[in-house]
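Excluded from the complex is one protein chain; the other protein chains are retained at their positions.
Coming up: chain A.
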Amino acid sequence: MNLNKLERLFVAAILALVGEVAWADYQLNIPVGPTETSRVIYDFHMYAIWVCVGIAVVVFGVMFYSIINHRKSRHPVPAKFHENMTLEVVWTVIPVLILIGLAVPSTKALIEIEDTSGAEMDIKITGYQWKWHYEYPQEGIAFFSSLDEASNRARQLDSGIDPRTVPNYLLNVDHPLVVPVNTKIRFLITGADVIHAWWVPAFGWKKDAIPGFVTTAWVEVEKPGVYRGQCAELCGRDHGYMPIVVKAVTKEEYRDWVAEQKQKLAGSQAAAQEWNLQVAMERGREAYNAHCASCHQADGSGVPGTFPALAGSPVATGDVDAMIEIVLEGKGAMPAFGRDENIRNEDLAAVITYVRNAFGNDIGDVVTPEDIADAR
């Protein structure tokens, strides 16, 4: 058959409706992931589909039989009946039985999925507009995870970059979450500003990240690999640009990774000891692009009417203490960054220094981590 791409898809879609068709290029169904939970969810999903297909065959079969055989041209004199108690009882009772057939395995699956007991380690996930923060409480490691640069450039309106040329467009981050395989990990999920939802399709479940509350979920990945997902709850302008990447590695690789992260942390603390304009600007640019650029834009121009411009703004070029206060305490839609213990003094000092000296602001002052510590 010579079909073009759209036609092939259409055929695949129709076939997939009535049965399982593995269409090489396109995923049509829930993925079977590397976890027991995802298999449970997939199996139950297929079971529910088949139950529905069974009912559909009966219901639409009867309907189309009537349409074909009881049309006026073939069946000119209509029957007169309009009651049948027995029949009505039957089609009340049978659906109830079918539903019980669904409810029993479903209840079992839900209890298993929600059981976070016996976890070997915890990871705390915090949703931000529009990035994720991951913290490993037992290891003392924490970092932000944002959309990667290549996707970020390509996704801008009229960027002129074809997303098809960007690897894992919108599904790639700068710092992926790294987890060891064959370890039951409990996630503690919360939100910093608005509600987000943490969803990696290969793991099956998703959970909301709600400010002020901690929801829990768990995962035990069986195969090393990279698993990708996205925020699933509308969380503002860049809701579509909040990917999740989980890198599952062997336990040994995980230990190495942890050691490396700790070393990096020590290095960055040492660098913070020598604080000058250059160090602050470099660190500030990185932090600005990761945390501020999604609202105030990479060039500090803001979004008129929604997010104020920083280039030449009275706040960014005026009294430094007033600016520190706004960054720490927030204002309007701007979060109170100073109240968030996930954000370090060094980064806040660097960002403020950067904004006061970038975008043509050129104030020339340097804010130090100590200034922030005092203000906090």
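The definition used in the following text is that a contact is a pair of C-beta atoms (placed from the backbone, for glycine too) under 8 Å apart; a residue touches a chain by one contact, two chains touch by 3 or more; residues count from 1.
We take it that contacts and distances are computed from a predicted model.
Q: As a check of understanding, state which of "NAD(P) transhydrogenase subunit beta", "Cytochrome c oxidase subunit 1", "L-arabinose transport system permease protein AraQ" or "BMP family ABC transporter substrate-binding protein" is the UniProt name of the chain not shown.
A: "Cytochrome c oxidase subunit 1"
Q: Quick one: which of A:75, A:223 or A:262 touches the chain that's been left out?
A: Within the whole complex, the residue contacting the unshown chain is A:75.
Q: Take the complete complex as the reference. Which residues in chain A touch the chain that isn't displayed?
A: 5-6, 9-10, 13, 16, 26-31, 40-41, 44-45, 48-49, 51-52, 55-56, 59-60, 62-63, 66-67, 70-72, 75-84, 87-88, 91-92, 95-96, 99, 102-103, 106-107, 109-111, 113-114, 154-159, 161-164, 168-171, 193-195, 197, 199, 201, 204-208, 210-216, 229-241, 303, 305-306, 332-333
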